[in-house]
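As you look at this complex, bear in mind that one protein chain is not there, while each of the others sits in place.
The block that comes next holds subunit A.
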């Protein structure tokens, strides 16, 4: 317990120092407050938004977009990735075109999605799903193709059919790389939600960025950045928790006692 506190304490030194210096510099007028407001101003504006309820609207709509895009992207990647990883024919059929699509910078899709689906939710969720799809897909395929042939032979000795091989050997064995995939997918999801909301939204944390710029209120921009950081970190920790709980069997450095 004491060790854990020490660990957290060590990590807190620099942020606390920076915020103190920042606050002091703003208070003493060393930096212009219309460019970089004091941390306390940022906190006040967050508290105000929380009190009038607009904070929850923005946070929840952004969370919804990331969540929906993440789920759709991950589900599609799981299905297609499993087929491509397991069946040679599926790989020959699908992998070339997917690799070609992957080389398109995902933001280049934005105008097309806006044209097709308008400025509403579908275009935003689709953009996020596209961003999430590729890292998950790549990791699933390499995870499945990297499963030890020797373990698969054990299943063959027991006359497992393809479905049993997948469920009892291939999926658990490729779980580590799948989890790496969804974590990096989620990271991209947060990146793309910013892009989607910057380009046309009337709600959401990304919209707060635009609003802050248009109304010359940097505290809104910084508040939004901090909220993005907190939410991104929070959701990533959630996945990391799932990861370390379901991968406790791995004989690696992280699990070393």
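Assume contacts are C-beta pairs under 8 Å (C-beta built on N, C-alpha and C of every residue); 3 or more make two chains touch, one makes a residue touch a chain; residues count from 1.
We take it that contacts and distances are computed from a predicted model.
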| item | value |
| --- | --- |
| Protein name (UniProt record) of the chain left out of view, among "ABC transporter ATP-binding protein", "Transcriptional regulator", "Chromosome partitioning protein" or "Molybdopterin synthase sulfur carrier subunit" | "ABC transporter ATP-binding protein" |
| Touch with the omitted chain, as defined above, among A:71, A:151, A:191 or A:211 | A:151 |
| Those residues of subunit A which, in the complete complex, touch the missing chain | 150-151, 153-154, 156-159, 168-169, 172-173, 175, 248-251, 255 |
